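Of the protein chains in this complex, all but one are displayed in their positions.
Showing chain A:
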Amino acid sequence: MILRGLWERRTLSLVVLLIAIVPIASAAVGPIYSAAARTTIARDAVEAAPLEGRGWRYTTTEGAIEAKVAEFTAGADFTSRPILGMETTSGRPGDRRAYSLVWQDGQCEHLTLAEGRCPAAAKEVLASQASGFEVGERIGLSSIVEFVSAEGQRRPAKLEVVGIYRPGPADDPFWFGRTLFSPTGEPGENKADALFTVPQTRLETYTISVGSGLRDQSGWTDYAIVYIDLERFDERDVEKLAAMQAAAESAGRNTNAIVYSRVADMLKAMTANTGSLGVPTLLVIAQLVGLGWMLLFQTVGDLVRARGAEIALARLRGHGRVRVQVFALAEPLLLLAAAVPLGLLVGRAAAGAMIGALLPAGVPVFFPPDAALAGVAAMLGGVLAAALAAWRTATRPVTEEWRRTPRRTARGWVLDAVVLAVTALGLVELLATGVLTDVSGRSSGAMAVPGLVALGVALLASRAVPVLTTRLFGVTRRRGGLGPFLALRQVARGPVTAGSVIVLGAAFGLATFAVSAWSATTGDYAEAARFHNGAATAITVRPVEPNRLVAAVNAADPGGRTAAPVIKMPGPPQLIASDPARLAAVGAAWRADLAGGTSLAKAAAALPGPASPRVWVRGDRFRAVVTHDKPPKGWTIKLFATLRVPGQLRPGHIPLGELTGRSGTHEWNLPPGCERSDCELRAFTGEPIPPPQFAASAYVRVAVTGLAVRDQGRWRTLDLPQWRVDEDPGKRDGAFAITMVGNQTLRPVTYDPEMAAVTVGPVGRKVVPGLDNAFADPVRGVVTSAAAPGLTDVGVLVDLEQADRHAYGVHEKAEFQVWSSLSDTAALERALERQGLTVVSRRTAADLAASFAGQGPGLALLLLLVSALAAAALALGRTVLALYTAARRRAYELAALEASGARVAALRTALLLEQVITVAAGTLAGLLAGLVAAGAALGRIPQFAAPPITPPLPHEVAVAPVALVVGAALLVSLLAAVVVSELLLRGIRVERLRDAPA
């Protein structure tokens, strides 16, 4: 009987089924998509982490490494196969450097063989080119011995060099960030490049502890490198990852094992970012499910009401209350039960499609249990709707079912009042809170405002439309014809109108908000990315001296239109140093309105400082002529010159000897790099060394009176520059003081001590890091802007030339980039490589914007956009169907009108107008609600996991997408209205008057 009934009402049943599927699917999509998004975030966090943050190096001196690592990784199927290794360290007779003898499984695949072969037998080693060893040479290491007689006589084991390797890239993950060899291939002072051997060497040699001379069984350290395998890592593994990290941290306390890793930092970033996804996603799902419930509520109600006559018949035949309820609920419950698996399947498919389209490739789509629970919970909304509708139908007087004009029941205000009150509270919370920076849940009420506003405005519109049409109804009585009269009468009295306006208003409100938020947020992402990236593309290169960077860029882009050299310091305050002219030419991110109307070209033009000649030194020996006070008795005063040496980022210091008390000449050899190219004299400093006992501190005044450099055996006198003392800026005579407290530095004045800068944020007199991260001086603000290229926080933009002159060297925190106006930088990169730069990576503003979109709020917004549009389409369909059904119920009345002489054209106008008024009212109410919600919420609800400090975001809603959505809705509804009207008109026949009115 139930199935027959469903078949009897197949259209409505199908609609209920479809509409029930949507909230179930929406509810299921959320957890599936959310899980995939969390996987994306988790993988991104792993990918962005340094090598040490992507795994662990488990080290033990107690052997059994494989078992220990197996225990450590037990249950973690997301880890790569451990890379096993062992090493021991030893000195070498006649060499003060330490040698590491290493075996790491697969080592030869990660070393470039320059000569010979890989070690294959015990006591064979592979040495680096920088070591100076030759193939066939036998090396003895102090601590690695072999026994030559049964009595225990031993000697250093002879390790045969069977091959020579060239160092591979230092960032090869195989080495887990270790510096087993110098990446530049230059010999180290204290540590020699590692010698690579095979495990058999350990078996055929012994290690002895330095000093004790004893045989040491455990002189080797075993290690295993375990990486997180991104391909197999998903959000479900985060908990296990945290447990592994906790185990790693406790390993050092509980055992002799040491687990080295920076996974903890990575985990912290990962947890923060995944946390930012949870609440927005939950709210999006809640709002969508709420909308789905509303649709379901009305449609299931329609289904139950469609059975009103049958239910009344059951009551007439004396069926008990329970039996009547079961009878009334049977069909909707069966449909809802069928909708659950279908909805979950659709949800799984939709989530798969969304994940495929919106998230990076390779993110696994799995079905978390939450998805099924959410689907069932969404279905319960339909059960509630069915139960309420059944209860209403089963308890209202049976005779009402058979009245010719059923009594109208007034719509209550209670629900509307509750919704409006909650909406008002949410709005107040949102407006009072200002910008929400916490996305973890405390402000969830405020984040639900868009959905509440949509529903609130829809409810108000549903009240307003009948009132307005009632007013107009009076006008149509007198003029306008029968069509408008009938249409307005129906809209004014029709309960279908109110329901449809609510559903359409809420659905389109949410859709308009979603589209507005998406367009505004996309714009904000693009704007933030444009400024944060600096220019269209930022190419990161390996650090070189600033002048080499500038020269390489100049050579690669002689026209000066497509590339600009940039060095970034993290601060705070942040510092961006670039070539001002090129910066302006490559169209770096800039908005004159944020800088008081100043253009980038004008701002850049104000940055360069004095171009005083720099003191270049080229040769093999340096000489300084100084006059000075006599050092106090017992004190030793050492003099140093500080040089910028080509090939070195850090400044080089050369000793110029002790001040003896007699003024005169001080000389020292220049670093080798100064023979090949120019070094730059950056400073003179002194170091006072006190006697064991002294009464007063030394104060020795030193003045530099002459400079010379020897090149190819000939001394050349250098022009004396203007001098400046860092600690006493007024002193310009080349003299400075060497003391215990307030020791001074003498520097050639080749720069503006307070660099001209574009300042962003409250920089004031704060010292800025400089390229050497010395935080020595403040800057002189020439332009104040709310945002500047490359700055993500408070910071300054300065001239690279001035910054270079100002700093002693370049700190390791400095990031070297080349900004380009081009999106495709392949040719530029090749040109830069030809100039000796090594391109490490590149990032376009679009990439960065995409990465913002991949954060929690961005992913939640995408979910909202897709689902809200789908829900709006469904709401439109449901409304058209409701109007069709309502008009069909009036077929008798329309037939009567036709029989009484009403023209078909008038009936057509009536049907068309009725539908257009209802749909347009709902859609426009939705548009209004969406724009109100966007106005209130945009800029307040989070768009970023960590909100950027600069630039100020415009939150501009693009008109075109909103107009497209609303226009498409109106167009589709108009077409649907035409089709529905024609279908209905065909069904109106005078013969129907023979039937009793339905």
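Convention: a residue touches a chain if its C-beta (ideal position, glycine included) is under 8 Å from a C-beta of that chain, and two chains touch if they have at least 3 such contacts; residues count from 1.
Just so it is clear, contacts and distances are computed from a predicted model.
Participant: When you check the chain that is not on display against UniProt, which of "NADH-quinone oxidoreductase subunit F", "Glycerol acyltransferase", "GvpL/GvpF family gas vesicle protein" or "ATP-binding cassette domain-containing protein" does it turn out to be?
Facilitator: Not shown, but named in UniProt as "ATP-binding cassette domain-containing protein".
Participant: Which residue among A:Arg317, A:Lys633 or A:Arg986 touches the omitted chain?
Facilitator: A:Arg317
Participant: Just to verify: which one of A:Asn254, A:Thr399 or A:Gln712 makes contact with the chain not shown?
Facilitator: A:Thr399
Participant: Where does chain A touch the missing chain, residue by residue?
Facilitator: Touching the chain left out of view, chain A contributes residues 1, 4-5, 7-8, 309-310, 313-321, 323, 397-399, 402, 407, 996.
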